[in-house]
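Okay, so here's the structure we're looking at.
One protein chain is absent from this view; the other protein chains keep their places.
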Amino acid sequence: MSTEAVADGFGQAQGGASPSGHGDHSGHASPRTYWTIGGILTLITAMEVAAFYIPAMAPVLVPVLLVLSATKFMLVIMFFMHLKFDSKVFSGVFLTGLVLASFMTVALIVLFQVLPKYDFMG
Amino acid sequence: MTGLWSWLTTVDHKRIGVMYFLTSFFFFFVGGLEALLIRIQLMRPENAFISAETYSQMFTMHGTTMVFLVAMPMAVAFFNYVVPLQIGARDVAFPRLNALSFWVFLFGGLFINSSFLFGAAPNTSWVGYANLTSLQFTPGRNVEFWLIGLSILGISSILGGVNFITTIINLRAPGMKLLRMPLFSWMALVTSFLLVTAIPVVAVALILLAFDRFFGANFYEVTAGGDPILWQHLFWLFGHPEVYILILPSFGIISDVIPTFSRKPLFGYPVVVYAGILIGFIGWGVWSHHMFTVGLGPIADSFFVASTMIIAIPTAIKIFNWLATMWGGALRFPPPMLFAVGVVAVFTVGGLSGIMHASAPIDLQQHDSYFVVAHFHYVLVGGALMGLFSGIYFWFPKVTGKLMSESLGKWHFWTTMIGFNLTFFPMHFAGLFGMPRRTWTYQAELNLETWNQLSTVGAFIFGISSLFLVWNLFRSWKKGEAAPANPWDAATLEWSIPSPPPHYNFPVLPKVRSREPLWDEVERAEVEAVTLSEPEHEPEMPSPSFWPLVVALGVVLSWALVMTGVWWAPLLGLALTAFGIFSWAFQPAFR
Partner (left out) sequence: MARAAVIAQDDHHYTSTGLSSWKVGFWTFIGSECLLFASLISTYLVYKGRSVVGPYPEEILNIPLTSVSTFVLLMSSLAMVLALDGVQRGSRKLSLIWLGGVILLGSAFLGFQAYEFTHFVHEGLTIGTNVFGSSFFVLTGFHGAHVTGGVIWMITLWIMAARGKLAPADSLKVEIAGLYWHFVDIVWIVIFTLVYLIQ
C-alpha cells in the first residue's frame, strides 16, 4: 500500500473517498457506460466528417456541426469528467469560466465579423 | 523558527501575507517616485527636466507599477493574512502554491524593474497599444521587458485566484455559511474569480505580441491582415475586470471597517454581497467603453454605454448601504474609519465622473485627456489605495500585536486627503481645457500652468503624507503599545484569536452561528473558549518547502530567456521548472 492517506485539515487528503465520505465513486459510471459513450463520440465524429463532405448539407452545415460538437463536449464533461454525478460546486466553478469564455467569443465575432457588414449611418 | 531560510521556505499564509505587503509597499514608493518625476516635469510649460523618452518610461512604469505591483499584490497581502483568519481556517487550501504565487510575483516585479538597469524601461504606456509595441515602432527591448514581466505576474495572479477560491469554498469553519462570511472574504472570492477569468485573456494578448516580436507572426501587423484593434479588445476584456479586481478588495475592507466603528451590523448585508457579485459579472460586459474613439459603430457603442451606466447601480447600492450602516450608529473615528469614510466620499466623486464618460459622445471629448486621469485616480487612489490604507490601520494590531499611533494616523489621513485632492481635482480642469495624457510637455499659450502647479504641489504633499505611514508602521512595530485580541471590539472571527495569532491560527476550529459571532455575548464566550485556549497538542501544520522558490525561478527564467531570441533557450528554464515541480510533487506536504 502507498503511504497512508494524510488527513490534513486542508482538504487535500488523498483517497478514493474524500475525508467526510461525500466523494465516493459509487455514483460514477461503469466501464460499460464509458465504452458506450466512447462509441457515441466516435459515431458523432463520423457524422460530423460525413456532413462536411455531403454537398446537400452545405446550407445547414454550420448549425449542424455546432450542435454535434456541443453534444460531444457535453458527453465528455458529464460522463468522463463526472459532472453529472459530482457536486454542483465543480460545475459552478467550471461554468463560471465556460460561460464567460463563450460570451467573450461570441462578442468578439459579432464585433469583428458581423457588425462591420452593416452600414448603419446609411 | 526564524532566520532568512525560514522565510525563503515558509508556507505560512501569515508570513506570505507579510512578504506580499512589504514588497508591494516598497514598489509603492518606486511608483510614487516615478509620479513625482512626472509632476516636476509638468510643473512648467515647455519644461526640460526629463527627456521625452524618460517621460514615456516614467508614466508607463508608474501605471504598470501601481496597478500590478502595488494595488493588486497589496490586496493579495490582505487576502493572505486575513481571509483564513476571517473564515476560521488554519491556512489556505494550497500553502505551497501560495508561496509559489508570492515568489513569482516578487521575481516578476524585479524583472520588469531590472529594465531600468539597461536604460530600456517599458515606454509604451500601461495599456501597450498595438502597433506602437511592434518591432517597427519600438525596436528596443522596452516592450519585451514589459510583456514578459506582465506574463510572469499573470501566472502568480491565476495561481493565487485558484488558491483563494478553493480556500473560501472549502475551508470555512463549521457553521460559517457563505452568507455569514465577512464582506472582505466575500469580495476576495469575487476578486479571485475575476483574476482566474480575466488574466488568461491578457496573457493571450501578450503571447500574441510575443509571437509577433520574437517569431515574426502577424497578429498586430496591418500589412498582413492583422488588426491592432484586437489588442485593444483583448486588453480591455481583461482591463475592465481588472478595475474591479483593484476596487473590490477595498470595498470589502471598508464593508468590515464601517460596521465595526458604527457598532452596527452592515446594513443590507445580502444586498451588499449580491451587488459585489453583480459588479463582477457586469464588469465583464463593459470593456469597450475604453474604446469609444475607435469607431466601433452605433450598435456596439450603444451597448457599452448602457452596460456601463447599469454597472453604476450595484456600485451605488454599496455606497448607500455604507451610509445606512453609519446612520444612527455609535460612530468612532480612529484612522481605519477615517480612511473608510474617505473612500466613500472620494470614490463617489470618481464614480460620478465615470458616469460622465460612460456616455459615448461626452467621452469623445474627454478621451485621453487629463480629465480621464483625474477620474481613474479618484477611483483607484481614492477608492482602492485608501481602502487598503484603512485595512493597514485596521489589521496592523492583529498582525504585529502592537497598536498603531492614532495621532500619526490622523496626520496621515488629513495630509493624504489634502494632497490627494489638490493633486487630482485640478486635473479635471486641466483635462477639460485641453491637457492631453501621456504627453511630455505643453505650450505656455494653453494657460495650463496654474492647474499643473497645483497638481505638483499636491503630489508633493501626498508624497510626504506617506512618510507618516512609514514612520507610524516602523515606530509602532518597534515600540507600539501591546494590542489585545480584539482592540476595536470588532465582530468577526479574526479578532477572536490572540494578536499576533499562533502559527496554527485556531487550536480547534470554532463553530460559528451568526454573522457577528463576537457581538453576541453567548456566542462570543463559546468561540473564545476555543480560540483563546491552549491546545493540548498543536495542530499539525504543513512543512516548509524550498521547491516553490525553485519553481518560481524556473518560471521566470523560462520567460526571461525568451528575450534571447534563441528558440531552445527557454527550455533551460522549463527544465528547472519541471525539476522543481517533480521534487515538489513527491515531497509530502506534511512531515
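For clarity, chains are labelled A and B in written order, and residue numbers in each chain start from 1.
Operating definition for what follows: a contact is a pair of C-beta atoms (placed from the backbone, for glycine too) under 8 Å apart; a residue touches a chain by one contact, two chains touch by 3 or more.
Note that the coordinates shown come from a computational prediction; the quantities given were computed from them, not determined experimentally.
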item	value
Omitted-chain contact residue, chosen from B:Gly3, B:Gly225, B:Pro270 or B:Gly295	B:Gly225
Listed residues B:Ile158, B:Met326, B:Val372 or B:Val555, member touching the removed chain	B:Ile158
Absent chain, residues of subunit A that touch it	1-2, 5, 7-16, 18-23, 25, 29-31, 34-35, 37-38, 41-42, 45, 48-49, 51-53, 61-62, 65-66, 68-69, 72-73, 76-77, 79-81, 86-87, 89-90, 93-98, 100-102, 104-105, 108-109, 112-113
Absent-chain interface as seen on subunit B, which is shown	93-94, 158, 161-163, 165-166, 169-174, 176, 196-201, 203-205, 207-208, 211-212, 215-219, 221, 223-227, 230, 234, 237, 508-512, 523, 526-527, 529-530, 539-540, 578, 582
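In this section, only the chains that are shown with their structure count from here on.
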item	value
Intercentroid distance (Cα basis), subunit B paired with subunit A, Å	33
Contact footprint of subunit A on subunit B as seen in their complex	90-91, 93-95, 165-166, 169-171, 193, 196-197, 201, 227, 230, 233, 237, 284-285, 288, 296-300, 539-540, 542, 588-590
Subunit A residues touching subunit B - in the complex, by the definition given at the top	3, 6, 8-12, 89, 93, 96-97, 100, 103-104, 108, 111-112, 115-116, 118, 120-121
